[in-house]
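For reference, the structure discussed in these notes is given below.
Of the protein chains in this complex, all but one are displayed in their positions.
Chain IDs A and B follow the sequence of writing; residue 1 opens each chain.
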Amino acid sequence: MDFKLIILCLLFWSCGDQNKTVEKDPLLDSWEEVTKASEGTTVHFMMWQGSPVVNEYINNYVIPTLKKEHNIDLQIVSGQGPEIVQMVMGEKEAGVKNSQIDIVWINGETFFQLKKIEGLWGPFVQKLPNATYINFDDPHISIDFQQSIEGMESPWGMSQFALIYDSLEVPNPPRNLEALEQYIKAKPGTFTISNDFSGMSLLKSFLAELSGSPNGLDGPFDAEKYEVLSKKLWEYINRNKKYFWKEGVTFPKEHSKMDQMFASGELSISFGFSEGAIEEKVNRGLYPKSTRAYAWENGTVLNSNYIGIVHNAPNKAGALQVINFLISPEAQLTKADPNGMDANPVLDLQKLPEAWRKKFEELPKRKYGAELSELSKNAIQEPAPEYMIKLYDDFRTFVIEK
Amino acid sequence: MTISEPLSLKNKASNIGFIFFGLIGILPFVAAFVYALLYSFGLVGAANSGFTTEFWISTWQSGAFIKSLVYSTVVAGTSIFISVSIALWLTLKFRKELEHPILAFAMYLPLAIPGIVAAFFTFQLLAKAGFFSRIAYAFGWITEARQFPDLVNDPYAIGIIATFISIVTPFLLLLFLNVYKNERVDELAQLSQSLGANKQQTVWRVSLPVVLNKTWTLIGLYFIFLLGAYEVPLILGQESPQMLSVLIIREIKQYDLSRLSEGYVVAVIYTVIVTTAAVLLFSRKNDVKHEG
Partner (left out) sequence: MSSMKANWKFFFLAALVILVVFPFAYLLLLSMASEWRFPELWPAYFGMRNWEQVVSSETGLISSFLVSTGISFSVATMSTFIGFFISRGIAYHPYKRTITLLTYFPYILAPVVFAACLSYFFLKLGLFGKPVGVFVAQFMVAFPYALIFFSSFWGEKTKSYEELVATLGGNQLQAFRKVLLPIAKNMLIICFFQTFLISWFEYGLTSIIGVGKVQTLTIKVFLFIKESNFYYGALSCCLLILPPVLLLYINKRYVFNKLI
């Protein structure tokens, strides 16, 4: 066996990929050319894979349909928030011209960090034919965590954060911090905060309540305000955490674990985006039929989630085609099915052609979950991304490690 | 001389061999270490801006690292101690019975289970809605899932230790049985008894020392492995303190880009500790004998 040969082979194997020339900028092409260029290609989509319904929608609807209608292979890569940022940053540091990924599923705080390191490609949203169905005058769509999206990310879904409870077991769920304190003292061990995106979103609601109004956190990040409010928040949690799940000694890492614990009755209150995401779980029999969702009195965050294209995406034409498909009436309709992913469309029904509008209006209503329209009376805007990043850090420092 | 030609050929081949060994066996290790070291001092990394010792100081001051080191050492040490005890006990008590074909096969079965599967299985069994909790419910010992005791993600690392034991004990058992046979401990034991030692003395003075003496390097190696274990504490551990690998990866993958370096500080310290341990372990007398 010739070792030199093996080493040489390995070297060639590894370098071969970088020699590919970067394609020309598809932003300058007509949509026909984008379509042509994207055919027969592969698009890598880095997304959070923590929810069975989302995975089901992607694996059994989006991937096969894209293949059939556009002859594009969509490959899912698991990763969210910090993993995406680090991936892009790592590639920048190493000077990688062709990224591992093309598109990413993000929201505000990741958008913020990606913008900071110039990790996104665009603006591209206006290029997408289906963008005409989106109402960019809606601030919940065009403003992401207090930042204007400026065409650098395309909205994909919109949802409100909600708390969930079993209405038979808890007839009167707490709707503010004071009520929550009384509630967990009466039912110790049945409440916790997951140390992830969902948990931090709940903390934002708490922080907003401590600020005294639903608009208390609006506007750019205010370090002073944060210091004052977060101090109160950690004091509140530390004071009460002995009544939390596992006496507040530890917190669940993944939100999906909270769902499981809610299902088994270990927790009596849980929460989540997509207005609590209970419909499908009740239908599957995971949650009792008496499960209900509600918003915090002072409001829970209402936001959109987005898809961006990384600056060094090797297949930008394919990326555009995939995103255009994801915001098509067809894909959004399937996504909105209460028995499926049950996600609110980002399309403006008034802008849709008559036939599509009808289809959306004829969608069955949720049987258990609350509709966004009623819940959004108690909605707050997403505060600036720095709040989230700070909360992550400080929740660990001042609560978990205390 | 005809010998000179094959000799030079041999040298050439072995040189290529050494280059390859250096390239694959040593270079990556050194590269990884140097990179982590540079990162920890802020010399590389997009969010860093030049040499600083601030990350070393902040890592030291936060205390999370020390806690994690102590926690990992205690968890790994306890697991190894219990595993060695069980395996030794089984060896001394059952070595004859374990030669039965069914048992001999069964002993090997656990080796087919990797850490990640073992952790998943432990979780399924010991969680509050897990298998044992259901049995407890069926017997009426508990009426709600939340009454079941904390066995996973718990403060005493019960889940982690149980899983470590279930992974390590089978290996050690097979190892001890092998040594027992190869070193003819039985004959030694008989000899000592015929010289007037009683059963207790034979076990403590003869059998155990012989077996442990032959295997302590490997036991030490296992300890190092458990110290750096990742999958098992990731699934079964709690959020704080975390075992070393979990802590390092969390810090290297955190949101706050300006603090990634702290993860590399821990990585550097961990690497130094582990390599020092390895040097101590292997540079003394017997290099690990392997009998294929």
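Please note the rule applied: a contact is a pair of C-beta atoms (placed from the backbone, for glycine too) under 8 Å apart; a residue touches a chain by one contact, two chains touch by 3 or more.
Please read all numbers here as calculations on a predicted model, not as lab measurements.
Enquirer: Of A:Met87, A:Ile141 or A:Leu352, which sits in contact with the chain we cannot see?
Expert: Answer from the full complex: A:Met87 touches the omitted chain.
Enquirer: Check the options B:Ser49, B:Gln124, B:Asn213 or B:Ser258 and report the residue that touches the missing chain.
Expert: B:Gln124
Enquirer: Touching the absent chain: which residues on chain A qualify?
Expert: 1, 3, 6, 10, 13-18, 44, 46, 49-52, 55, 59-60, 63-64, 75, 77-79, 87, 90-91, 93-96, 100, 254, 256-257, 259-260, 263-265, 284-286
Enquirer: Across the whole complex, list the residues on chain B that are touched by the chain not included here.
Expert: Interface with the chain not displayed, on the chain B side: 3, 6, 9-10, 13-14, 17-18, 20-21, 24-26, 28-29, 31-33, 35-36, 44, 93-94, 97, 102-118, 120-121, 123-125, 129, 131, 133-135, 137-138, 145, 171, 174-175, 178, 218, 221-222, 224-225, 228-231, 235, 244-245, 248-249, 252, 263-264, 267, 270-271, 274-275, 278-279, 282-283, 287-292.
Following the convention adopted for this analysis, only the chains that are shown with their structure count from here on.
Enquirer: Report, in whole Å, the distance between the mean C-alpha point of chain A and the mean C-alpha point of chain B.
Expert: From the centre of chain A to the centre of chain B is 37 Å.
Enquirer: So in the complex, the part of chain B that touches chain A is made up of which residues?
Expert: Chain B residues touching chain A: 16-17, 19-20, 23, 44-47, 62, 64, 128-129, 144-146, 150, 153-155, 238-240, 253-257, 259-260.
Enquirer: Where on chain A does chain B make contact in their complex?
Expert: So the residues of chain A in touch with chain B come to 3-4, 6-7, 81-83, 85-86, 89, 92-93, 109, 113, 117, 189-190, 195, 246, 249-253, 260-261, 263-266, 388-389, 392-393, 396-397, 400-401.
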